[in-house]
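Only one protein chain is missing from this complex, and each of the others stays in its spot.
Let's turn to subunit A:
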């Protein structure tokens, strides 16, 4: 396995040199801040510096006994499970359809990739407009049943809006990966299954889906870990964590606590906990899900 990669580079230092710039960026903008966060989580840190007090595990004890933290954590998990599942399921349906040579599947393949170019914050602004209770697509609903759609005051509505925007923004990448997976399947398998009398639905569930499990797994892993942090831009532009904290996901709570509230220690502690959670989550996915998937064909 390793020999072809080695053969690509004549000089053994060249790959190191090529990787260095990126590695440096990751160290400066990821590892250093993360280290700083872990360090601060053991201190009571004043915003402008000076007089930080070592408090041991006291910050963790406080955060872990704070119902607000657990509620934000619960919302994060709900968002992660529902948002990520839909963000894989919807593209999966679209990819299967696009793969089936349906009419318009060719243009759809292109169009569906476009949202990838839209930044999360822009998506938030657009969706806030689309779901506006007075001018958005659901506004007729409000004319028939006044007050039924009110994401500005009703927490559940706001959460639904957030998930819709998240799923939409997840379509392009997952669609590309899943469609590529579907297209790499040999046509002979379809033909063989068809010869044996399997209908279209049967072939999807018994042939295509099992064979693209590696791709589904990849998208799920990426979605689950990404949904924890990438929701920030959406929350910030659409709901600011409201109403009544109903969309205050952990990643946004950390931002508000640390940057608006100057609680650097609390924010650092929550960052550390979130970090450990994401690492454990990914580990668990590989341990339990990954093992069941057959990568060989």
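The rule is simple: a residue touches a chain if its C-beta (ideal position, glycine included) is under 8 Å from a C-beta of that chain, and two chains touch if they have at least 3 such contacts; residues count from 1.
Note that in this section contacts and distances are computed from a predicted model.
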Query raised in the report: Which name from "Fe-S cluster assembly protein SufD", "Cytochrome c-type biogenesis protein CcmF", "NADH-quinone oxidoreductase subunit G" or "sn-glycerol-3-phosphate-binding periplasmic protein UgpB" does UniProt give the chain that's left off?
Result: "sn-glycerol-3-phosphate-binding periplasmic protein UgpB"
Query - Among A:38, A:60 or A:262, residue touching the chain not depicted - result: A:262
Report task. Would you indicate which residue among A:107, A:186, A:210 or A:244 is in contact with the undisplayed chain? Result -> A:244
Query raised in the report: Which subunit A residues would touch the chain omitted from the figure, given the whole complex?
Result: 44-51, 53, 62, 66, 68, 132, 134-135, 150, 152-155, 241-245, 248, 256-257, 259-263, 265-266
